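Missing here is one protein chain; the remaining ones are kept as they sit in the complex.
On to chain A.
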Amino acid sequence: MAREIKDNVFKQEVLNSDKTVVVDFWAAWCGPCRMLAPVIDELSEELKGKAEFVKVNVDENPVTSNQFRVASIPTLLVFKNGKVVETLVGFRPKQALKMAIEKHV
């Protein structure tokens, strides 16, 4: 399961992490985000130990969303050593996401 995190812990949980972290920017009113959620949860199980998966609700966390200029959701950002190494906008099939994320683990 991908954990929900908030603005106040983003730096510590994502930017300062020594692992690859996948951040799912989502909101309750976004259909494709709801479709993506179970896919993300499955991936978090399949890539356990290789990558961390967290979720950021853009409604509740405007600071982080603005900082990374999230202009369309769902957006997945893959972080490594505090930097964005991959941006994936919109829904993608599970296999395609897995391949894109595995490049960075």
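The working rule: a residue touches a chain if its C-beta (ideal position, glycine included) is under 8 Å from a C-beta of that chain, and two chains touch if they have at least 3 such contacts; residues count from 1.
The rule is simple: contacts and distances are computed from a predicted model.
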Answer for the undisplayed chain, UniProt naming, from "NAD(P)/FAD-dependent oxidoreductase", "Na+/H+ antiporter subunit G", "Electron transfer flavoprotein subunit alpha" or "Pyruvate dehydrogenase E1 component subunit beta", is "NAD(P)/FAD-dependent oxidoreductase"
Among A:19, A:80 or A:94, contact with the omitted chain is made only by A:94
Need a quick check: the contact residues on chain A for the chain that isn't drawn.
27, 29-32, 35, 38-39, 42, 58-59, 65, 69-73, 75, 87, 89-96
